[in-house]
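Here the complex is missing one protein chain, while the rest keep their positions.
Showing subunit A:
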Amino acid sequence: MSVFLMIRVFHMTTGWQVGCCGCCSALRPRYKRLVDNIFPASPQDGLVKTNMEKLMFYSLSSPEKLDRIGEYLFQKVSRDIYRRRHGYVIIAAEAMDQLLLACHAQTLNLFVESFLKMVQKLLESTDPQLQILATQSFVRFANIEEDTPSYHRRYDFFVSKFSSMCHSNHSDKKMRDRIRLAGIQGLQGVIRKTVSDDLVENIWEAQHMDKIVPSLLYNIQTAEKYITVECLEPESSEVEEPSRLAEACLRELVGRASFGHIRSVLRPVLTHFDRHELWVPNDFAVHVFKIIMYSIQAQYSYSVVEALMLHLESRAGCGAGAGGVRAARANVLTHIVAIAAGDSVGPSVLEIINNLLTNLRTSVDRDSDKDEKLYQEALINALGEFSDHLPDFQKIDIMMFIVSKIPQQRGKGSKQDETLQTILLKSLLKVGLTYRTTELNRAFPFAFLESLLRLSQSSSPRTRELLQRILHTLLDRHDNATRLASPEINYSQLGLSVEKCSRSDLIFINKHGFAIYSSLYEGLQLESNRVSNMSSIYTSAALLCCEVASDESAPDLLQLILSIQNSALTNPVLTRAQKCQLHAIVISLLALLPHCMHLPRLAEYAQKIIENRREEAYELLPPLREDYGDVQSPNKLPYLMVDQMTVIECVAAHGVDTSRLSAPSPYGAGARRPPAKHSWIEAGATQGRDSLADITAGGAAELDSGNSSPQAARCSPCLEPLDDEYMKFYDRYNRGLRTTMQSFGLYHQNNTEAISLESLRRAAGGPTEAERREAERKRGELNNTFRTRPFDQLLHATMPKYELKEKLEEIFNSISECPLLPAASPNKPPALDTYFPELFMY
């Protein structure tokens, strides 16, 4: 007894425990007593609340004791787990939780160590209840934001164990779901805890992602059906299916991934699909990839597309049906590229396209079986889907890019080349279908048009037909293509929609019309043409009619029609059937033209020929047939043919300029103009005109959009001059008088040919109509500038820079003469004589 008292006294004086036997609670340190007191006599009674409050108060007032408290609690938990006294384990865990939440951030670190040890201890137990309890504690901990990093803390075990729980195979389904849910929650906790803090474990490392991602996917795939939504509604914290929680967790993970980490998430995803053979059928893959696309930070969505694209050809997980798997992957790609398109910019767009094209090429090199075809289809669809979501100007870029990848056939190309060509044209068509043409000059940049027209002379009929279909989609702004699919003579029933041709389109067709027409013409002359080739060229010509028919373009169109008829009569290589088909096309186009513009007399004339043919030469009328068996050779009786002179009369009556019509056909060999083969190389050289035309086109478009402006109405009678001018320019050009930039705007003044009152009057009209209107638009603004700005500035602004000078001259030139308009007289001095000095008199 005295010994006991002595010890007791010793304790009371020092207040410190010195390796005491601990047989009496009074001898134990205060924190141990406080901890012991929170446990009730019987575990059913639960935590002793009042004593817990005392413990909390103590730990808050002396935080330096926290680590000991934690350690002691942990020891109690370990012992209780070992002795299977689960009631006490639960109480201890609850106490740990409360302490954890009560701790201040600065002191937390001291306590967390023991806390996590406890959680691990609970997780190591085989009892699912304790595992779930552990997870709940861990999640609570994970939601605390610590401000002191803990370098030595490791989550390796937790990731491993939680992932294992996600795959629980407990015999009781309810319990199994609870364990899986706990596993997912645990993973979510680890992610939250680590992702924002660079100093702790790097959760993005492969060893973790390889566990986390498959665990989540495995749970998502257990859902009965996959409903993909763009954004999950805020989770209802209570009872959830593992699949939903796993999805939310995946979204969170992907959403937090920075650029460098995306790949570490995607790699296990792709591997999982390979391993679990989830590509075919691919609804789950689509589901998951959409989830990823919706939750990823928008600027990185491109890398998902990239990763999937790189995986397209991967051999992994293919088994026997490699082609099928590839097709399925490409199909998934189709579903997600659209989501990425919105956020892709510049290089990444072209890179995606380039990748797709490369894959197509690889595919072409393989044996083509059914699956391979499916794969190609899927890739092309992906291409289409992607470009569908890009702005229009990028679509043109893409089309030009695709065109540049098409192998140019010289002579007899290899079979693979041909297949590739076909496939690329299909892709081009797919992209073209997504493009909404507004202005022709935007839809057909020169280089693009050039490549297209070159391909239209390909030796493969299939290629030519595809090419024409591309032209159709790009030309057809009023949905007439299906109605004009094959030659027709009763247009009134078709319900064609025709709009007045805009200025910019006219300029376009004046510039490039000849190249297009002659390519159509040449296209019709080929021996290998099938009916489908014939009708597709017809469709292109007919669509052109609908889109650009006007007084100005009518002569060209008529000339094309007449030339085609001429070729049907004279071209020796054509078969009988082809000749008949050409005649049918001729009459169809002739009947179409009056439908697109006001030419009643021409309509009458066409109708008359149709009547005649109906009676005597049915074979010269549409529809086109493969076989004209009974017909010996097409009837050539004059009254069955379209007569040039009559046509001229008919259109002249409506004020269409017919001077060109009376000339011999410009198309084909021996024509007045250069043969079509070169024609458009030279047309390319006329690009000198482009800069001017572009300016005028821009201006004209603006004006035309404001259709109500009086100018637009006023200028309609003067449409011809431009056309004529262009022709003259063309002639002059072909004689080798290359127009230089400086004198360009004035070429008509040097033009001494065909002097007539008419042409003089036109010449005096000054620059082209479009130029004039452009000038009008700028005139006010410029006048103003010159009036208000100081002289020095003006001088500076008008320093003779090359282009600037030229443009200024152009503009000044119009300014000075504009007030005189429209009463310009033929003997008016050349516009350039008015020079700066006059202007500065303002």
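The rule is simple: a contact is a pair of C-beta atoms (placed from the backbone, for glycine too) under 8 Å apart; a residue touches a chain by one contact, two chains touch by 3 or more; residues count from 1.
The definition used in the following text is that contacts and distances are computed from a predicted model.
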Protein name (UniProt record) of the chain left out of view, among "NADH-ubiquinone oxidoreductase chain 4L", "Release factor", "Deoxyribose-phosphate aldolase" or "Ras-related protein Rab-30": "Ras-related protein Rab-30"
Contact residue for the chain not shown (choose from A:54, A:68, A:85 or A:117): A:117
Among A:127, A:156 or A:230, the residue in touch with the chain that has been omitted: A:156
Selected residue (touches chain absent from view) among A:207, A:258 or A:362: A:207
Residue of A:263, A:276, A:366 or A:405 touching the missing chain in the full complex: A:276
From A:54, A:167 or A:625, residue that would touch the chain that is not displayed: A:167
Residues of subunit A (touch criterion as defined above) contacting the omitted chain: 75, 78-79, 113, 116-117, 120, 124, 126, 152-158, 160-161, 163-164, 166-169, 206-207, 210-211, 214-215, 218, 268, 271-272, 275-277
